[in-house]
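Removed: one protein chain of the complex. Kept in place: all other protein chains.
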Amino acid sequence: MRVKLCALLAIATTLGLSAPPASAQQPVVLKVAIVQQIDSMNPFLAVFQSSTEIGRLMYDYLTAYTAQDQSVTEGLANRWQPSPDRLTWTFTVPEGKKWSDGVPITARDVAFTYNLMLTDEVARTANGSFVTNFAEVTAPDDRTVVIRTKTPQVTMLALDVPIVPEHVWSKVGSIKDYANDQMPVVGSGPFVLSEHVPGQFIKLQANRTYWRGAPKYDELHFVYFQNSDAAVQALAKGEIDLVNRMAPAQFDSLQGKAGVTRNKAMGRRFTELMINPGAQTRTGELIGDGSPVLRDVRVRRALAQAIDLDALVARVNLGYAEKGAGLVPPVFGKYHWQPSAAEARTFDPAAAGAALDAAGYPRKADGTRFPLRLIGRAGRAYDEQASEYLKRSMSDIGVPLDVRLVSDNQLNESTTAATYDLAFSGWSTNIDPDFVLSLHTCAQRPGADGKGGTTDTYFCDETYDRLYAQQLSEFDEARRVEIVKQMQARFYDQVPAVVLAYENALEGYRSDHFARFTTQPAQGGVIMAQNGMWGYYGAEPAQRTAQAASSGWTGFAVAGGVVAALVAAFVVLARRRRATAGERE
Amino acid sequence: MRLAGRFGGAALSLLMVAVLGFFLFRVVPGDPVVSMTRGRPSTAAMQAELRAQFGLDRPLHEQFWSYFTSLLQGDLGTSFTFRRPVSDVILERLGPTLLLVGTATLIAVLLGLWLGVRAAWRRDSVFDKVTTGVSLTLWAVPTFWLGMLLMMVTGDLFPSRGMRDTDTAPDFVSQALDVGHHLVLPSVTLVAVVCAEYALVMRSSLLEEMHAPYLTTARAKGLRDDLVRRRHAVPNAVLPAITLVFLRFGLVVAGAITTETVFSWPGLGLLFYDALTGPDYFLLQGLLVVTAGAVVVMNLLADLLHGVLDPRVKVV
Amino acid sequence: MLELKNLSVHYGPKRVVSEVDLTLAPGQTLGLAGESGSGKSTVAMSVLRLLPRTARVEGEILLDGDDVRTMSWGRLRAVRWASASIVFQGAMHSLNPVRRVGDQIAEPMRLHGTRGSVTELLEQVELPREKARAYPHELSGGQRQRVMIAMALACGPRLVIADEPTTALDVVVQAQVLAVLKRLVAEQDLGLLMISHDLSVLAETCDDLAVMHRGELVERGRTREVIANPRHPHTAALTAAFPVIGDPAHRWADPAPAPEPLLQVRDLVVDYGRTRAVDGVDLTIGRGEIVALVGQSGSGKTTLARTIMGLRKPSSGRVIFDGAEVARSGKALKAFRRQVQLVLQDPSSALNPRHTVFDAVAEGLRVHGLADDQEAQVTAAVERAELRPASLYLESLPHELSGGQQQRVVIAGALVLRPRLLVADEPVASLDASVRGEIVALLLRLRRELGLASLIITHDLGLAWQIADRVAVMHQGKIVEQGSVEQVLLTPSHDYTRALLRAVPQV
Partner (left out) sequence: MNRMGRTGLAGAGVLAVAALVALVAPLLIDADSLDVTRVTAQAWQPPGAGHWLGTDHTGRSVALLMAQGTGTSLFVGLTAAVLSVGIGTLVGIVSGHFGGLLAGTLLRVTDFFLVLPALVLAIALSTVLPRGLGTIVLAIGLTSWPSTARMVRAQTLTIEARPFVERARALGGGHGHVIARHVVPSVVPLVLVNATLAVASAIVAESTLAFLGLGDPTRISWGAMLHQAQLHGAVPQQAWWYLLPPGLAIVVVVLAFTLVGRALEAVVTPKR
């Protein structure tokens, strides 16, 4: 009986092994690792970066940014015209663009989408900020969209709102409960969502009728990874084709790996060290418990001068970053600001110490001046390491740091409640600098009840606010750039935060599977997390002979062999035992 | 009477879990709305809207009451992150966890009990020493570390993540093989740790019975040694072990968190880990209620099963 | 049929059986008597080679002429149960708790290919056939023992070894089981080797008697002769330990004048949930009087004693001590407990294994805050309990003492508080026969010297005969008969008392 069973098992195992994974006429697939969860496939609700990125592949926006230099280019609309008072914008949606189900895309779809957001509070969840200034959106005919705004708005060509098909969405009852998972999902982008298994993967098919032309491969798969470590490993093994957001060490580990090409790109992110400038509410009440000494701008400047930004970039970022200066990273070249030699604070602990002496904070008998607290996020490699350096630098000028690394939530809590002296923070910026600049205006501070604040640094400066208002209504780009730079200079001078570094986006791909990707911008740009879908859309498959998938199956063979050997041993043993039954107890 | 008491106790436990879950996660610092909108253009008005949407602006006791009443109707609330009913999100992930934990438990039970019986029956033999030594060592091994080591050692032999490849042929055999292929490392990791415990428990349980007089009776009757073991000793000794297996099964579900984290296995453990960073209150509560509920139910099952297997225990 | 030649058994360096020679012919019944540790069970187990691996067996064990020691395992398995079977001690544990008794009886039959039916076997031991479907825990002690007997007879062996088959059974049940065993042995002409510490049980059943002492066979002969004229002093001690009711030589109590009452129990009722354990009991104990409370297990006698001590709350009724009602709590109860002391059945468990003799005896002093002069008081109490010199014992731990010594420590722990009443729950039941007499004598001497009254709770009518002034018989929570020892035990008036007396095995 037992023997029979074992034999059966053995047969089953060998059968399992001999059946190879079916692989006839395999489509060309680009497999991309994502580390962040997908919160929703409904573009009105999806707020996670990962979801937005997939949304860009499914739905085109009204306008787009070129891969070359991120300038505005054709999206669904190919022409646009503001009125002289800058309050009315007219967009033209050309003929010939189609939804993935063949229905033509019209201006009415655009108007429908914006009006849905204007009327339905839930539809504003993700992208509401783009339409708050809208007064009215209409589509006088199938080709024309007219948007009237309440006040002149410079960001009218940066409306990052996915446009959805009216013929599908007008039937949706409650936006809140709509998961948008009727596969394939009707869209206008280069790819069509065809399958989503939460926590596992997302599959998109190439949109053969895409108006810019079909992508050069068949399917795009996003595969979920719990951490980037696993993703990097999978890339090294060839299980996936594209990974981003690598840690410097992981990036280094891929050096010289056959079949893998690394892409060190300029990132959209900057990391900053916030210095609590004496947080106040909009009504001027002090809140939080920031150290009072930091209200003195001379102290903030001295602290900033004592930080060796070059060393941080070299040791913590392992060189994969640019030294920080203004609020706009160099990837968005024209708005990026660098201090002139006169303005720049060069690293000089001695000068910093002298400045503190002069400001009235001499060293005490024990060599310290005043203690400060530093909050960072536990589990973020940068914070964990940079805090060590900062601790050292600050103690060199007589400021002992109490470093507390806390959870994401606790960090948010502290920064919102202004219960910090120094804190790590960071932002991802957009092509238009408006948002990142707005974070530092007085109006962003919380109300009298301490709630409703969206300020980053609790910065409130008249000069800065005046410049902010100016740039918002400046439609001459060159002059706007100039104002934006002035704002950054002011920010740099007042130091509510020290921009530590612009981190590189570290990406890697299987160049043996995909020969080339389109980066944005063309020079030193990123493949993933673009302001657009060029990276995925422009990927060109390499000439391959065979998919490398079979290599993984050796593992099964090994396991099967072990099982078979065990079964055989068991059978032999059982036989032997039966034979000797009489002599045994 | 006793049965009613059992059910009542289980229900009370679940109720306490629900209450604890609610308040425990309300203490988690951080405003979920801030977390939700972080790094995105958002205005104070939008945040307030979101807060209202999720009922976060209401007083705590009202929130609790509405949470509680809908819980009684099986509604676990709506996940902040996924914008979908928590029960749906959890159900989605239940399958992979059950597959992993089920496979691992099955193997671990069979292997562990077998090893434990053999080791105890030949106490102090080489087999016993090796089994006990290995079991004790494995018991000391942190699960996640074992997983990482296995991953590093096996190199390219097994996939490093997830439950299946995205480009496997859709027919059943290929899919099953693919899942099996992915299942090897996580289940081996889980088996190694769980099996060790079962083996040790089974061993000590059988050792307890080794000197029982009824075994002498059985020997005196002329039974072969292995018959004495199989017919008399094991049926008695296996009872506590089976109870433990059931008790553990619930806990293993929770214990799979680290394994699932290491191997990106798309189950409840991974979901729990993700929910913590939100913090996704309702999801966390739901997960706590579900995992604790699993343990409660397993406890109950263990009790009932014990009553069936052991005639001395009467479940009326 | 069975022949033991020069049998010695060692456990490591310890020799537990030394050079025993014994033969048993078919149809013969042999009793093997001895105290605990005398090696009698080891002899029984060696017959079927059931001793643990660590045992070293020397000599010959011939079963039907074959030496069990040298048989192959296969042969041995064939011999086991078919040639000789065993009725084990403590059927609760000797039966597999998770299998039906019918299966367990049938198992050896299937194994050895014996024909027969379980039903028939059950009928032989006077059990209804449906009991085959019962699990061991669903049977009473007597029924389980009958199952063991049925099982032993399943393969029609010619030799049955019964190892303490009736220990832990009630007198009445014991009598029934012995009757069944006796009948079957006679009917089927079996050889019976019966092992017991209780001479009276062996005397009931066996024609021949062998006595073991410290691993050696000290005496062997016809049962009547051995008991009537013991040649070995140990045999004599054993026989003396089992008092014969009605024999004045075994009545050690001095006649005492009718005393004035010390403790009075009036209409006491105790309920355990829905069952009434003590049902309206009236009982009086005079100063310096020894009263025996006898009854079967479950009759409520232990509950009565606990309630008198204030360890259980009565449902109704009163306990009056020295003219005053006993308080249920607080200081008054504590004071009462100083005057009344409890002596428990099993001295080894009545002493905390971690406490030295000194600690155990001094415990009462500490509880009552009588700390001054502790050492002298403890020494005095210990010596009074006849552990002399006290200094030899004070630092000992309980497991270093023998059972008798332990019981003396318990008594010393009671004496140290100078009580006026001793409540003793089966004070000698777990003691070896030879020690038993000494403890009985000690209790009597304490009464004589200190005027200490005692309430002795026992199932053993012989003990009552030996020690008590008066006897109260308890049955189903009620006292059915009480009076002087002679009156109750010699001329019982209640049916239950008569049934009890009938069940006592006669030497």
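For clarity, chains are labelled A, B and C in written order, and residue numbers in each chain start from 1.
Just so we're on the same page, a residue touches a chain if its C-beta (ideal position, glycine included) is under 8 Å from a C-beta of that chain, and two chains touch if they have at least 3 such contacts.
Here the structure is a predicted model, which means the values were calculated and not measured.
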Partner chains on view for the chain not depicted: A, B, C
Absent-chain contact - pick from A:Gln49, A:Asn227, A:Gln338 or A:Ser428: A:Asn227
Among A:Thr66, A:Thr138, A:Thr209 or A:Ser253, residue touching the chain not depicted: A:Ser253
Subunit B residues touching the omitted chain (full complex): 9, 12-13, 16-17, 20, 24-25, 27-29, 124, 129, 136-137, 139-146, 148-149, 151-152, 211, 250-251, 253-255, 257-258, 261, 272-273, 276, 279, 284, 287-288, 291-292, 295-296, 299
Interface residues of subunit A (partner: the chain not displayed): 227-229, 232-233, 236, 247, 249-250, 252-254, 315, 378-379, 381, 384-385, 388-389, 392, 403-407, 409-410
Residues from subunit C at the interface with the omitted partner, ascending: 309, 311, 333-334, 337-338, 341-342, 344-346, 349-352, 354-355, 363-364, 366-368, 410, 413, 417
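Note that in this section only the chains that are shown with their structure count from here on.
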Chain pair with the most C-beta contacts: A-B
Centroid-based (C-alpha) most distant chain relative to subunit B: C
Distance-to-centre winner among chains (Cα means, whole assembly as reference): B
Whole-Å gap separating subunit A and subunit C, where each centre is the average of the chain's CA atoms: 83
Rounded Å distance, subunit A centre to subunit B centre (Cα mean): 34
Centroid spacing, where centroids are CA-atom means, of subunit B and subunit C in whole angstrom: 51
Subunit A: positions in contact with at least two other chains: 584-585
Subunit C - residues contacting subunit B, complex: 45, 48, 50, 76-82, 85-86, 88-90, 93-99, 107-108, 111-112, 135, 137-138, 151
Subunit B - residues contacting subunit A, complex: 28-31, 34-50, 53, 81-84, 89, 92-93, 96, 151, 154, 156-169, 171, 173-174, 177-178, 180-181, 184, 224-225, 260-264, 266-267, 270-271, 273-274, 277, 279
Subunit A residues within the subunit B interface of the complex: 16, 19, 21-23, 26-27, 29, 31, 37, 39-40, 42, 45, 47-49, 121-122, 124-126, 128-130, 132, 176, 179, 197-201, 203, 219, 221, 223-227, 230-231, 233-234, 237, 239, 407-410, 412-413, 416, 427-428, 430, 435, 446-447, 451-454, 549, 551-556, 558-559, 581, 584-585
